Each structure stands twice: as structure tokens, then as C-alpha cells.
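Selected chains only, in their assembly positions.
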Amino acid sequence: MNSFGEKWTFTSFGESHGAAVGGVLDGVPAGLHISLDMIREELEKRAGRKPNLDPSLKGRETGVSPRALREPDEVEWLSGVIESDEVTKDQRTKGLVTLGTPIAFLIRNKDARPEDYEWLKHTYRVGHADKVYEQKYGIRDWRGGGRASARETAGRVVAGCLAKQQLEEKGITIHAELVQVGAEKDPALFAETIAAYQKDGDSIGGIVECRIDGLPVGTGGPIFDKLQAQLAFAVMSINACKGFAYGTGFEGVTEPGSVINHISGGIAGGISDGSEIVFRCVFKPTPTTPKALKKLNDQRVNVKMVNRSDACVAVRAVPVVEAMTALALVQFL
Amino acid sequence: MNSFGEKWTFTSFGESHGAAVGGVLDGVPAGLHISLDMIREELEKRAGRKPNLDPSLKGRETGVSPRALREPDEVEWLSGVIESDEVTKDQRTKGLVTLGTPIAFLIRNKDARPEDYEWLKHTYRVGHADKVYEQKYGIRDWRGGGRASARETAGRVVAGCLAKQQLEEKGITIHAELVQVGAEKDPALFAETIAAYQKDGDSIGGIVECRIDGLPVGTGGPIFDKLQAQLAFAVMSINACKGFAYGTGFEGVTEPGSVINHISGGIAGGISDGSEIVFRCVFKPTPTTPKALKKLNDQRVNVKMVNRSDACVAVRAVPVVEAMTALALVQFL
């Protein structure tokens, strides 16, 4: 299943080292003006080139993989959009406007270096999906993880931007940010913490918090379509995400009902109650780091991998959390 | 959306104080022998009459609502099953066998006392879904929460039992249990802890852990149908559930990749890797307790509510977690 959503249906495609990654977004109403600026900015965040950390840091200092830094994600629009001056007199946003038909787009894989992954043809990386893919499909695109690569999330970010734009027109805003890196909870120290792990050839997990404002009362449903279930489904589909919690979450377990029964987390009985929704999700550290590989005594792998991974994937997950949240919410409009 | 699953599709129906609750389970293959014993036992656990706590405790001592204790859940089968001796020579389980057609069943609401809820006609309970229901639908079955009542989960337990039986035939087992009540992690003290909160007119949250064994490698999918996303979706649809985590979970955030990168939690890249899957989910305390209501100074409400609520809903959630897990997994067979 490579599709998400019943009303706005996003179908994702693309191997990380094939011709392109991309998607088709079906169900977008006609007449939505697309903000290419927002898409460019969110793709930059996802690629780690603009990661919302210490702005004085540059490139590799932020713990981001070099491929991500090198490869500009240029979106090519194949269908479903038209230059606004062709069809509408609304000049407020000159640019692309949706036609109400499926919107297909792609991002070419420019820095695909299959030769870097040649050694993977007959090796499975620890903590990666290489082995289960081969077991499941009997065949595997060994070039950099194929579909399992986080590069697939670029398409989600593009689709999520359209969803966010639609939500914003209805007064609904989504804001995600990193709130914890390892044990560190002070944002001012996140960049430093990540840098320390990276220097050590290691990686570390993080927690992303997401806030939804302006959602009308009544969003969601009472049984299987509870709003929290839909959000969990969307967010838990992001690579490396290990948990989802909202409202009183796991911490609330120690508090009696008389103390916390007024905390709804924005949702009552599966349905939004008009207050702010806050949820958190946790991302595990990248498994293939130099230090980890040294432990495995796999020197062959060591050198190449150093340059190809993130020290804290939670950083780059932030725009993806927003995108998946937007795609989950837009189904209810 | 009152249906769950694409292959085994369970459609739930029923208000807590209407004629009946029940469901239709479509997609079950022909020839499955139904264990009525398992269904009876799981319904007893869900009702709180046999809650896997201190076996010396009886009834109200276990913190269970009196209605649950009083009302035997008798399943009436409407379709999709036949006495096995009519159609098959397999005598290993004399009893009901499935026909491959939709299985409809109902459980009558015998202890429905709408008059107990008369005061709710014009009142919304704190921490309950009363208000958002009325805002969403414009109309509301005020008699005890209607669809929002946890009584709806009885149908899920019946459907889940069929799914568990099918899974067990394939060597897949599911076992959930309570692992934390408030701050208490020693199972020997759970009953005592709950009793203390109940005595105080209060309620408390709990954590349920679920283990899945025997799941073949390759279950799940790489993108939106990641196994963890499907499990989270299933489990977060249970009333009062506030969070879901697997593998290294939220606790893992403080550990570097070099230390925890071998912990898969049974899932790699969204696909089962053949090892045991372990996840946890947290349940908040019942919001409407005597103590909570005293704080609100709503004496009118106080008396009646004392007798109608659980001190720790996590206890009765255990069989529902198993049921929803089974319904999620059976889709992949």
C-alpha cells in the first residue's frame, strides 16, 4: 500500500536510486493556488539544508548526510496544475493553480550513485530493512535502500504542503518542532548535542512535538476513525518513528483522574473539541554509524557509510511530521 | 467510519442503551471452527468479571462498574455460521463453523437503564464525549454515552476472537497484560493499588503491554502500511488510549545508536523480521469519579456516578488490546 487517504489520496512512488521519486495527489479541489515557496522551503528542511537548528552551523556541522546537502530537490509537475493566468482572473498568486484532476509530480534522483552501494548487493545492513525486503519480495533494489530510503519522504513533503495550504485557508495551522535530543531538552543545545554524537561516530534519537490549532470542533469520529488513531497511523508511517502519544501521554499514567481529567489533548471520544491538539512522536537513532559498524568489526563498510548518514534523523523528520499531519487532517475537510 | 480492515472487515454497531451492540465480520474464510469458550472468556475479561488481577478479589473489589458485573454478554449469531455437523465431517470441534459469508452477531443490552441517565439529557460530563457528539451530530443518544460507551468494545472482542483463532491456526499468538498501574510496576500490587484509588473515590491510568509471537517474516509493508502504523491505528482506536510505542519506544530517546541499533522491536522498515513484537499502550484514568465530581461541586451527579464507573479502565482494556491487535494482524494473512 503506497497510498494514503480516502479523500485526498496521495500515492507515493520511487526508489532512492532509480530515475525519480514522486507521487500523485488525487482529490485536491480545483482552484487551490500552490505556494512553490513553501514547498521549496519544506524540501530544504527535509533535506537538512535548513534544519531549524543553530543558524550559524553549516552543512555537515548540522549532522546531515552529504547527499542531502548536495542534491537540490527540483519538483517537476506532470499534471493537475495550470498557470493561473490561463484559467482564472484571480491574480493574487500568479503561479500554479490546481485543476481538480490528479496532480502528478516527480523529483529526479540526481545524486544517485549506485556504485557507492555496490557492496550492499550481497550484504544486509544492521538495523535497516535490507534483509526483510529481500525475504518479502524475493528481489531487492539494493541501491541505497530503494523504497526503504528516507528519500521517499520528499514526495510526502510536497503533497503535505498542498494539504497545509488547503488547511491554512480554513484557518488550521500545524507546527512541529524538535523538543528533545537524547536527554537534552534545551533547544539552544540541540545542535551541540548532535555534533558531539557525530564527532563520536555515533547517532542519537529525538522527540518531535506537533501542535494543531484552529481545527473545528467535530473533526474525527467515534469508533475506528478516532482522530488520534488517524494521526498515529499517519505519523507512525514515518521511517524510524517508534512511538506516538497525545494529551496526557505516557507520563500521565502516574496521575489520578481527579487531577488530569480536564486535559483532553484537544480530542474527546475521538473527536476534536476545539482546543489545541498536541502530540509527540519519538525517532530512534540511525542504526548504521561508524561507531556501530566498528563494533560489528565491519571495516569494509565503515568508510563509505560515514559520509552517507544523519547523526539525528529526528531533525529532518520535523517537516515530514507536519506533512503527514496535514495529509491526515485534510481528509476531514 | 465504523468498519475496520480491508480483508477481514469488521463493522461495529450499537448504542450502549439501545436494543443491542454487535457487528458484522466479513471476509472470514469458510470452515473456521469458532471457539465459543474463548469468546465467553474474553467477554468476561472485558466486562471485568474475570479481570486477571488478584483472584481472591470479587466483583466491586476489583474496581469494576456494577453494570458490567451484572450483565452477562450472550452472543446471538445471525448469519455466516452453521452447526458443523450440517456441512462437514470434521468432528474435532462440534459447534459453529463459518460459511465464508458475513458473520453477523448481536449482544442484547439487558441492563440498559436509560432512567439512570435521564439527568444527562441536558448535561455534559467532564472528560466524556457528550458535548462533542452533540456538536458534531446535532443530535445525541444521551442514554449512557451511546456509541462513545466502552460497551461498544464487546463487539470488537467477539470479532477479535475469530481473528485470534485464525491466527493461532497459523501459529501466531497474541498476549497482552497490564504492566503498570499508576506508578506501580509490580503486578502483585495492582489490585491493591486500584482498590486504594477506588476507595478514595478516584481513578488511575495504566499501561498494557502486548507481545506477538510467531508472525512470519514479511508481514506489513514499507510505506504507509508499515506494521507499526497499522498496529498503532488499531490500538489507538480503543477508548481512553493516549499513546502507543514499540521497540525502543519513548525511553530509547536517550540511548545512542551504537547501543540500541540492534533492537528492532520485531519490525524493520515496516515489515516483521521474525522476532517477537512488543508494544505498549497507555490508558488514562476514568474522568468521571466521585472525587473529580466533588471538585466540580456537582453533588447531584455524585451519587449515581459512583456506581457506574471503573477505577482503572486499563484492566478491562487488556482483552480489547488483544482483539484489536488480532484484527490488525489478520488482514495480512
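So that you can tell them apart, the chains are marked A and B in the order they are listed, and the count of residues begins at 1 in each.
In the analysis below, a contact is a pair of C-beta atoms (placed from the backbone, for glycine too) under 8 Å apart; a residue touches a chain by one contact, two chains touch by 3 or more.
As the structure is a computational prediction, the values presented were derived from the model and not from experiment.
Colleague: With 2 copies present in place, identify the total for the complete complex.
Modeller: 4
The working rule: only the chains that are shown with their structure count from here on.
Colleague: For the identical-sequence pair chain A and chain B, what's the CA-based rotation angle in degrees, nearest 5?
Modeller: 180
Colleague: Which integer distance in Å separates the CA centroid of chain A from that of chain B?
Modeller: 30
Colleague: Please name which positions on chain B make contact with chain A in the complex.
Modeller: Interface residues on the chain B side: 1-4, 12, 126-129, 131-133, 135-136, 147-148, 152, 180, 182-183, 197, 200-207, 217-218, 221-226, 228-230, 232-234, 236-237, 239, 241-250, 252-258, 260-262, 264-265, 268-273, 280, 282, 284-289, 291-292, 295.
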